[in-house]
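What you see is the complex with one protein chain gone and the rest in place.
Showing chain A:
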Amino acid sequence: MFKKFLWLEWKAFTRSSAFGTNLALKILMGLAALYFIAVFLGLGVGVYFIIDEELHQDPLVVVNKFMVYYFAFDLLIRVMMQKLPVINIRPLLNLPVKRSTIVNFAMAKTFASFFTIMHAFSFIPFSIVLLSHGYDPVGVLLWWVAMWAMIYCNNLINILINNKSWLFITVMALMAAFAISQYYSVFDVTLITGVYYQYLFSTYYMALIPLAVLAGLWVFTHKFLTKHLYLDTGLKGKHEIAQTQDFTWLNRFGNMGTFLKNDIKLLLRNKRSKTTLIMSVLFIFYGLLFYTGGIEIYDNQPMKVFASIFVTGGFLLTFGQFVPSWDSAYYQLMMSQNIQYREYIASKWWLMVIGTIVTTALASFYLYFGFEIYLMIIAGAVFNIGVNSLLVLLGGAFIKTPIDLSSSKQAFGDKNAFNVKTFIISLPKMLVPIALFVIGNYIKGPLLGYGLIAGTGLLGLVFRNAAFKAIERIYKSQKYSTIAAYKEKN
């Protein structure tokens, strides 16, 4: 039976949308995977020598000391990112397969997930380095087995505490409290846990504890899942309690207000768009890399101008590039309603403008780095509003990737989202302001540079209506192919 299940998994894997991407993107994804493997390998091998040379302590003792935080962090990542394979179970329920077999397979499957395998790349090389430096082979083997058992334990704990956020928050708060009290030398939890992890290596019987815990957890999780293997309990999707919201204050914008209301709900009520909002907040802090002067190659004026576009434009760039794909799920409805493209585009534009103004206000903490830095940011904001907002709308009109609002994954890289037209349109978003600054700076000084950037932004506002018309034309000419593309589910 497991063989049949594995066959299903293999089909699901090879036919997943990630494999349907074009070659260039596949290579890029492969490189990213290699990068992470290299980082973990480097961590595994490097950590021994760094501790040995810098701290002159026994590396294994130091690693064991902090291992408790490593596992806490692992759990944090798992709870936030690792998805449980509930959906794939549904079609198996009414087939002549034992429930117990299904549960065993579902649990075993999580053991082979990326979040588990990843650790092999750091633990295996570290163990090899330990062996090559004359550590007791049996001890190392037992330590390794114990670590692996605990990673599996984390995996099962994640299944159990899924949807019990209060438990998770309590555990994490406790860990944070431990870390803080250790930092201020109030209470050092690693004095206790470090000894435990060290004993896994130094005694031959301690490794039995994590193995026993793992076995216990397996039985418990198995029982838990079997009990919840019903459509109305464990296999049910989460339903949020919906609240009808009116946003009547937006009514004054007429038809455009109708779309604005809808877009605000879109942003607040879907996983995918929430990810976009979080990313745009993160972009605000992107400037810290540049303005603090901490990184040498970033510590020059053109690079800082580059950063100022991102600081205020995070929302504009991440949201705007997928207009109109945000409405892909119900695009047929939009196309059969009495909708003026102009109002539709204008409402998206206003949303981006509001987003940019809000982020500019939030970014006012950069005043700490001097008035000139903030002046640069404001110039970037004006350029974003005037020029970039139109460029992203123009680029988005060529993207015909349906967006699955309920999935947050896509946000980090869409198939098809990368195409040559969009790429060419997006180049000027960053290059033009840098060029303008360099020109202004060369003629008179940085202030003229900022002036040129902001001035071009204002010029963009003047040509806004012409740009809207051009975008409208694209929407109209692409109407049928867009509808057809959105109908294909990924």
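Heads up, the rule we're going with is that a contact is a pair of C-beta atoms (placed from the backbone, for glycine too) under 8 Å apart; a residue touches a chain by one contact, two chains touch by 3 or more; residues count from 1.
The rule is short, and it goes like this: contacts and distances are computed from a predicted model.
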The complex's invisible chain, by UniProt name, from "ABC transporter ATP-binding protein", "Phosphate transport system permease protein PstA", "Lipid-transfer protein" or "Urease accessory protein (UreF)": "ABC transporter ATP-binding protein"
Options A:Ser113, A:Gln182, A:Ser202 or A:Thr258, residue touching the unrepresented chain: A:Thr258
Hidden-chain contact residue, picked from the options A:Asn94, A:Ser132, A:Ser185 or A:Asn338: A:Asn338
Of A:Leu405, A:Val432, A:Ala454 or A:Ile471, the residue in touch with the unshown chain: A:Leu405
Among A:Trp10, A:Phe36 or A:Tyr330, residue touching the chain not depicted: A:Tyr330
Residue among A:Leu266, A:Leu436 or A:Ala454 touching the omitted chain: A:Leu266
Residue ranges of chain A at the interface with the undisplayed chain: 237, 239-246, 255, 258, 261-262, 265-266, 269-270, 329-333, 335-339, 405-406, 480, 483-484, 487
